[in-house]
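One structure coming up, written as structure tokens, with questions to follow.
Yeah, one chain of the complex is gone here, protein chain that is, but the others are all in their spots.
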Amino acid sequence: MYEVVIGLEIHVELKTKSKLFCTCSTDFGAEPNSQVCPICLGMPGTLPQVNQEAVQLAIRAGGVFGCTIQPLSQFSRKNYMYPDLPKAYQITQYQEPICTDGGIEVLREGKKTMIRLERIHMEEDPGKLMHPDYEHFSLADYNRSGIPLIEIVTKPDLRSPEEAVSFLKALRTQLEFADISDCRMEQGSMRCDANISLREPGNQVLGTKVEIKNINSFKEVQKALEKEIKRQSDLLRFGEGDKIVQETRKWDAGKGRTVPMRSKEDAEDYRYFDDPDLPALILTQGQIQAAQEGIPSETALERRQRFMEEYDLSESEAVTLTEDAVLARLMDQAAGKASSPRKVANWILTEGLRLYRSGQGFRVNARALLALLKEIESGALSHSAAKQVFEYIWEQQGTVADAIETLGLKQMSDSSQLETLVAKIVADNPQAVAEIKSGNGKAFGFLMGAVMKETKGKANPKVAKELIEAELKK
Amino acid sequence: MTKKQIIEEIQSKDQTIGAFLSLDQDVREADPGQSAGRLADLAMAIKDNIAVKDHPLTCASKMLKDHRAGYDATVIERLRQAGAWFVGKTNMDEFAMGGSTENSAFQKTKNPKDLSCVPGGSSGGSAAAVAGGMVSASLGSDTGGSIRQPAAYCGIVGLKPTYGRVSRYGLVAFASSFDQIGPMTTTLEECESIFSVIAGEDQRDPTCMGKAYSVQTPLKDFSQLKVGFLSDLSGVAPDVAKAYQAFCQELSDAGAKLEEIEFVLPQEAVSVYYVLSSAEASSNLGRFDGIRYGMRGQGETVEAVMRDSRGRGFGLEVKRRVLFGTHVLSAGYQDQVYKKAQRYRAMLRAKMKDLFAIYDLLLMPTTPTPAFEFGAHNDDPMAMYLEDAFTVPASLTGIPAISIPYGKSQQGLPIGMQVMASHGKEETIFSVLKGLEEKFGVFGRRDSDV
Partner (left out) sequence: MRKHLEKAAKLARIALNEEEVPAIEQAFVGLMAHFEHLGTIEDLPEMKRKAVRLRTDETAVTDYQPDWEERETKDQALVIPRVMD
């Protein structure tokens, strides 16, 4: 009924060893206030030192999304007082960001649609505050203070909550692919605020913009936007459109709706000005090129389509494999050298995904996967044995050959050994033999099962089948 | 004398002056290798806005009354390496805002040359410590004249280096694009010596230009030297004008070519200085909220505590500047007043550069009058601001400027002369002044000074 207009502001933590302006570690999960120094605590007399790697990652991000990299950008101070901000200003880039323009493609009703970016700029993260329930105090942890971020701002080009989520997934994949960030919303390395407004279809003027904060996962992005759309469209429908005011609302996951944030009497005035402690960030073409080496040459959408065409995958299979940079990379590495990319995909999508969900990374690499497939193809491993090997390597790492050895799974293809065994089993099971001869095919399965059991799954099923048939003929 | 004895003597001398906020009573005696450096065993006083690890860093403010530095400023590291040691921290105008040291939240510092007069500010304590014979050298900081003016009032040497020649890492920021640390000494020679130790590269200060300094030989042949001097001395006290004329004559007698210039910079310069420095100060002082360190106020919520910490922790002058600076920035980025002031500053820099295309040095009195009496400016803060007109040009344009003692007023108060050189050309200042000393005697020790 109403056209939905959505813009996103995404904060992404850059994958650097040290913070943006000091040499403190950026490791996640350390004891509170154990990764701090006079600089990121804003102690009097300290000054910022710009981390080169952070700049390079910001340039990379610009390259990945087709932005214009500005050869001159400037750090500015965003002044406000809050206990998580040690200097009472956040060093950011206001008037002259490092990247402008660019965009990410999504599919809108099957058509490629460009979602344009406004800018990407660098800034430092504030610390973290915690507000324990029922207490009269709050807690501050400054480990996060000074962590390098890029803020990615889209133009209001998104038209639905689903699209917003697709966009975010594409964004995340590309950032992971280019080794810019881990993008874990649950760990806070990727945060998203949304701006949304509604308008009559065909109306060129934007409706009243509402900002939504406190969204902590992709699912919540969709839910929060859907709920906000409902709230606003209900108000519009009942002629209460004037109740939609420009404000910031907090997404309350527990209550399943957005609530107004405490309104301040005067809007905060950030008094932006160029940081006098930091001269301009001036980049040469050489530096820009060097920073962009090795960035993915295709967009997320292009990769998805290539997977469908090159590897003969369905759309949903391609989506699953390309949404995650780890899986996509693995697929490309392995499928290129495999006789059947289809088989590679199957392994990743079934056994691989099952174990991957436990969240410790994908622990079988391309080499191992290819070796495994070779063993299966040559008949050395049965499918069930291969599954055992896969799991073993996942847990213990190491090579396929070692795993087979350790598990004693070398498939029995040696006919003579098997022949003897088959003969024995046939001899031991006259009842089954009789049933087969009288036309009951099921009993064949029973004999096969017995052979597999006797050989602990190591028998080559094809060979075993032939031998049993041959034996039965005797 | 042992270090402890030195400090005891200082403590006794300081009873009448009040230069020090704290003395290092727990000083460690023998430090092997200390006697070997360029500044072997030199006892120094440090302004209390420069970080010396584990020592007080109060900036003469209630806000930081019990605060100690958790690290060493770069200049302190360099001085230590050269063999210097630090007797204590000196009094100043609160957060370096002021021109008399009367804005200290803790105590009054008197001018050793006349106890009824101010020592100047904001580095008044450092100036008095030297002028009162307690140490021969101290460190001060200069934003709009805070080293040069107290040096002139107390009759000592004080250098504001080229902006960026001395690292600011460890100097509590007042106005980031103006602040510089500099030496304040009895003699020109010692001033140069200390400057050669503290000047140079520092990765920790992105605004540092990274230019080291080597001690210069005194200039012998002045015939190639072109010097600009002011034709208009309106507003300058007669004694100061007389001393200035004598100083200019001295340069001429040495063989330099002197030429009149109308003014160094237009009057707008002072406006630009106040707009920019207050704006930067309002941002730099935002971190003092009592939450992580310093005086923590009372209140039920964090907002209330921050407001109370700053309401009771900051003195009047600090509040004035912070509020004015906040207002300047909040006039809206649209208005771009701050940006306009910056661009005006760029124009002033260009004007200054033009002057130095012609002249090697510019001479001015450091201040229009000698030291004034305590309380003289209480009713008129604007008068104090206008006195900065002589020192502000060098601050705005970043050029180096030194104040040397030159004569006395009829009341026996010291008078200071200011010598300015082109950006990064402290070498010219020292070689010329040392050349003059060779010909005419050490500044501050001549008959006219005593």
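Structure notes:
As written, the chains take the letters A and B, and residue 1 is the first residue of each chain.
Keep in mind that, in the parts below, a contact is a pair of C-beta atoms (placed from the backbone, for glycine too) under 8 Å apart; a residue touches a chain by one contact, two chains touch by 3 or more.
As the structure is a prediction and not an experimental result, all values here were calculated from the model.
Touching the missing chain, out of B:Arg38, B:Lys108 or B:His327, is residue B:His327.
Considering the whole complex, the residue from B:Gln216, B:Ser282, B:Gln418 or B:Ser431 that touches the absent chain is B:Ser282. Take chain A: the residues that touch the chain left off the picture are 16-18, 23-25, 31-34, 36-38, 41, 49-55, 72, 74-75, 81, 83, 129-131, 135-142, 250, 261-262, 266, 268-269, 271, 278-282.
For chain B, the list of residues touching the undisplayed chain reads 66-68, 70-71, 203, 206, 268, 270-272, 274-275, 278, 282, 286, 289, 291-294, 296, 299-308, 310-312, 314, 316, 319-320, 322-324, 326-328, 330-331, 337, 340-344, 346-347, 350, 381-382, 385.
Keep this in mind: only the chains that are shown with their structure count from here on.
Interface of chain B with chain A (complex): residues 49-51, 57, 59, 64, 67, 69-71, 73, 168-173, 175-177, 203-207, 279-280, 282-283, 286-289, 291-293, 300, 302, 306, 326, 329-330, 333, 338-339, 342. On chain A, the positions that touch chain B within their shared complex are 38, 41-50, 77, 79, 81, 83, 86-89, 95, 136, 138, 140, 269, 271-274, 276-279.
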